[in-house]
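Mind having a look at this structure? Questions to follow.
For this depiction, one protein chain was excluded, whereas all remaining protein chains were kept in their positions.
We just call them A and B in the order they show up, numbering each chain from 1.
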Amino acid sequence: MAEVKLENVTKKFGDVIAVNNVSLDIKDKEFIVLVGPSGCGKTTTLRMIAGLEEITSGNIYIDGRIVNDVPPKDRDIAMVFQNYALYPHMTVYDNMAFGLKLRKYPKSEIDRRVKAAAEMLGIENLLKRKPKELSGGQRQRVALGRAIVREPKVFLMDEPLSNLDAKLRVQMRAELKKLQRTLGVTTIYVTHDQTEAMTMGDRIVVMKDGVVQQVDDPLTVYEKPNNVFVAGFIGSPPMNFIDATLSEDAKILDLGSFKLGIPSDMQSFVAEHAKNYLGKKVILGVRPEHIYEVALMKTEDLIPEAVADLKVEVLEPMGTEVYLYLINGPVSVVARVSAETRARMGENVKVMFDLRKMHLFDPVTQMAII
Amino acid sequence: MQKDKLYSFLFILPSIILIAIFVYFFIFWTGFISLTDWNDIFPSFNIVGLRNYIELFQNFRFQISMKNTLVFTALFLVSSLILGFLLAIFLDQKIRGENIFRNIYLFPMAISFVVTGVVWRWILNPGTINNPVGLNQILDKIGLSFLKSGWYTDPKIGIKAVVIAAVWQMSGYVMAMYLAGIRGIPSELFEAAQVDGANMWQVYRYIVLPLLRPITLGAIIILGHISLKIFDLVVAMTGSGAGFSCDVPALFMYDTTFRGNHFAQGASIAIILLLMVGVLIIPYLRYSLKSEVKR
Partner (left out) sequence: MKIGRLLIYFFLILFAIFYLTPIYVLLVTSLKSFVEVDLKTMWRLPKTISIESFIQAWKGDPKRGLRGLSQNFMNSVYLVIPATILSAFLGSMNGYVLTKWRFKGADIIFPMLLFGMFIPYQSILIPLVQVLQKIKLYSTIPGLIFVHIVYGIPITTLIFRNYYSTIPSELIEAAKIDGADFVGIYRRIVLPVSMPAFAVVMIWQFTSIWNDFLFGLVVAPNPSVQPITVALNNLAGSYFVQWNIQMAGALITALPPLIVYIFLGRYFMRGLLSGSLSGV
């Protein structure tokens, strides 16, 4: 059980900066998820914590001890790899026991731990098999088991679910989370899948180009993204971004082909928080679920100033809901509406933009204004 | 971490040292000897400049052996590549007993060149006009008497007869390389080409052959360097032949150095041989290692 701390950690591969000045405080027993597109430095960060990659500058602490020059085996960590990295010539039992054998644990203790972990994971009946006789999901469990038996201070997981099929992935997501709760081991989990990050992490670290963009709990990241990148990366379908101009009096957003009125009770809030942007260009961010089809709304919810008429380009039924790809001049947005929608492909539809839930970003720095 | 690095270096160090001495330093040493006057039993290291090379290029036997090597290499490469490729594409036609055919074509690769030379020496023994033996006897029997010849005993043919034995030994290898290459082409490509309306011939011409270019290049390199260095086969089959018509530089080098004790002369032949192989190999090594880095 341990805290993990990263202090201005930087990694360069030649001239390329893979991880740039990352600082993180990971609490004891926390499940923290590093998420970002490929090449964002999340895996490199994990590998530096593991000791598989040397640190160019900065410090890494595990349980208060600087581990910069400590080899992986002495960091008291366990790692689960994307391709599981099971030793092909060893049985499941030996795969799990290997690390303990090397650490000269007594046979009885090894046996106890392996059996306990196998029971926890429901793989007791597979202990004598070789990895190649296992299914993907079973291999995954063995890889987890190998980490569990070590009873390490920290679990490091590098996209452990990405080689599973979609259904199994969802199931394992919940199981893994439960397991982590039970064991209470600090866990650092890397994924490129924002859904995994949202559903599993106590906190999420969103990374891009080696730089940490935001560290927060899932809901905060979703509702208060720091910048355009985080706003666009978290959420599916992604947030709509529209170039707009904020009027001097903070009452109107001009989207080019049409204008939206800011609800009267929002205006003073906008005027205060976006006072440097009055009369200037901004980026308007609206999530697809915050664009409502007028025909399906109750009249008392309707704010007529925020209604616009857009043409339905494509209509994607998803079962309980429908994605509408809407266009009007330079504005093109996705709306997530109920399956009862009356919209038809090629026809126009009236939608209301819920500006109470809008985000505004600086068009140059891309940082969130509100 | 540091200890592991040290161990990994210690693991590879013996090989580095051995290759540094036994390949690179030895080549350097041979080069040095080729510039000296060590041309009898007793070592002598007076530098004489390029005299050995100048004498070499004026040497009648060297000229013939160089010409022979080029003729041999050209004929050997062309025939092995064509034969190997044809066998590969024919074997790829869902042939019954493909395994048997493949094993028959490939087994000569397992045999020593010396054995090959000894056997082919007898098969290509022409016999006499009235008493033809070996291949000539067969040609007589099947009515192809006009193809009879003196083979390696005829100075006009000489080294070209050795090509037959070399092709016998190595063409199966080319077949195996091409066959592995063809089997490595994803079947979707064949299917796509067929859907696009290509006939069998066009599929091979426009899809298979271009995709096999790296294999052709590899085969040229492998056969080429074996061919430039060819020694065992010639020694066992013909020796240097009538009027040196079967001579090659490797054999000339051996005779000069270890029979004639002209060490400096021999060293200069060895260096020429190395240069010929180097011209072939070094660009290829650079090319394939570079493309590997890209991958």
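What we mean here is this: contacts are C-beta pairs under 8 Å (C-beta built on N, C-alpha and C of every residue); 3 or more make two chains touch, one makes a residue touch a chain.
The structure displayed is predicted, hence computed values, not measured ones.
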The chain left out touches which of the shown chains? A, B
Would you mind spotting which of B:56, B:77, B:207 or B:235 touches the chain that isn't drawn? B:235
Touch as defined at the start, partner being the missing chain; which of B:44, B:63 or B:103 qualifies? B:103
Residues from chain B at the interface with the omitted partner, ascending: 3-5, 7-9, 11-12, 14-16, 18-19, 22-27, 29-30, 33, 83, 86-87, 90-91, 93, 95, 101, 103-123, 125, 127, 131, 133-134, 137-138, 168, 172-173, 176-177, 180-181, 214-215, 218-219, 221-222, 225, 228-229, 231-232, 235-236, 250, 253-254, 257-258, 263, 266-267, 269-271, 273-274, 277, 281-282, 285-286, 288-289, 292-293
Going by the touch rule given at the top, which residues of chain A touch the chain that is not shown? 50-52, 71-73, 77-79, 81-83, 85, 87-89, 98-99, 102-103, 146, 150
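One rule holds in what follows: only the chains that are shown with their structure count from here on.
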Just curious, how far off is chain B from chain A if you go by their C-alpha centres, in Å? 59
